[in-house]
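The other protein chains are all here in position, but one chain of the complex has been omitted.
Moving on to chain A:
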Amino acid sequence: MASYKAPLRDMRFVLYELMGGDALSSLPGYEEFTRDLIDPVLEEAAKICEQVLHPLNRSGDEEGCTLENGVVRTPSGFIDAYRTFSQGGWTAIACDPAYGGQGLPKAVNTLVEEMICSANLSFGMYPGLSHGAYVSLHGFGSDELKNAYLPKMVDGTWSGTMCLTEPHCGTDLGLLRTKALPQDDGSYRLSGTKIFISAGEHDLTENIIHLVLARLPDAPAGVKGISLFLVPKFLPDAAGNPGERNGVSCGSIEHKMGIKASSTCVMNFDDATGWLIGSANKGMAAMFAMMNTERLSVGIQGLGLAEASYQGAVAYARERLQGRSLSGAKHPDKPADPIIVHPDVRRMLLTQRAYVEGCRALGAWAAHSLDIKNHHPDAKTRQDADDFVALITPVIKALMTDLGFEAANMGMQVLGGHGFIREHGMEQYVRDCRISQIYEGTNGIQALDLVGRKMPAHAGRYLRGFFHPVQAFIEANMEDEALGEFVQPLAKAFVRLQQATGQIARTGMAKPDEAGAAATDYLRLFGLTALAYMWARMVQTSLDKVDGDDGAFYRAKIGTARFYMERLLPQTSGLFSAIMAGGASMMDFAEDAF
């Protein structure tokens, strides 16, 4: 079975070297988050992920969840692991100290999330969904609701869910039908059915707090008539402890391709008591607050699985002796060379590595921007950071999950037949990763979000947060003797991205189908260019350290960057051609002919 070792060295590189040592502690409210405080957090997180969560990954997958008499049982070991996890304070790290949280910067929390996803994605779903519910409730709930529910959600005693999807509507939430009837006491009665509810029912916590999208009787049609409600599994009693059972139950659980230890439930609401979160008919705003942070988190899932797969593949490629190097035996003392000598195996391993480290850096940029958005003293800087997060969120979600899946698949390929069988756990990463391209808005929806909403918003203002720093970096470093080698390919990809952006802005305004036809390729072009920028910056950070104590690390960094620029970034050329060809070949194709 694959083992997992948290990539703390690279995480520290991103956090302290690439972002800058005081990038976090210089923000008001974050003064305490210096390296002295963050390092132990990362090390403890690594420990619980490696020692508690990862050992349950494969057994959880084999065993799955079971539903009996409305009760969902998680796989063996999950209850104990969850207790260790919540008692260790890990449900609280990213939460508001006012409700018992630890208020860790997003940039740090994102790295912890990555470790959890690498170690055991299914397990991570439970606290992950709770956090989504926490974000909506914290942002939009009344003080009364927040005081009653947040402390227990933060300390992990209670968990949370987000109930959006219904049998007939997922992407198009305007169609949803769950009803909420106002009661005299200010509460509501909810009735309806929700599907695909992750962590909807389980045995890890004493209560489950559902956040449910529903319609009021007089609500306008479509998305403007949707409200958000809090519906607990058990209604809290006078002392705030779980009391009377509410009218919410799990009708069935789904049988899935992956994340089998995560319960995916059909939830029935039958006159269930609930309370309004935020204003009537403004549920989509509260939901999107959650959705945007969740989309970043899902991107991190792709990264986490790719990292785990990379580790498994490298370990195997070093050990597996088979045949000889094409250029003659590299290990004549052994009966055969390890397969790591082969160019194609190296191609796969370096592809995984280049994507993983590039995505980690990109994710940190977004997470750090969120910290700036929430804590920077200057309003304009906060606005700029918010713009950038809005722009990069769909890119991160789709790019990191698509590349994560590609990387997980390559990792399995490195093992050949041994990757295909369950024993090594490599095929599980592929299966577990597959959902990340689908949920929280499919990657096709992410691409539409990018070209249809984010690109035209404020006459393209969001784009500035990416294009300006990259252009400035290129102008400043293009001629640099050592760095130029990496900046020049970045500049080429960047010009393609600029031209494609202009093309889509021009044609997409008159013909929305053209923007739609370009969207997925454009998002990938954007993402690969963003990774090129991250790689060039990582080289810049590494160049003068290659002869130091940790020289090997930096030389590997630069080597990976060179592989990325020479072997992966040229994909942008093909994507550019595809985008510029337009969508006629798809849209002119007769519908009957499919």
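Brief remarks on what is shown
Throughout what follows, a contact is a pair of C-beta atoms (placed from the backbone, for glycine too) under 8 Å apart; a residue touches a chain by one contact, two chains touch by 3 or more; residues count from 1.
Throughout what follows, contacts and distances are computed from a predicted model.
The UniProt record for the undisplayed chain lists the protein name "3-hydroxyacyl-CoA dehydrogenase", from the options "Peptide/nickel transport system permease protein", "ABC transporter ATPase", "Response regulator" or "3-hydroxyacyl-CoA dehydrogenase". Residue in contact with the omitted chain (choice from A:501, A:520 or A:572): A:501.
Screening A:461, A:511, A:545 or A:562 for touch with the missing chain picks out A:461. Seen from chain A, the chain kept out of the figure touches residues 380, 458-461, 463-464, 467-468, 470-472, 498, 501-502, 505.
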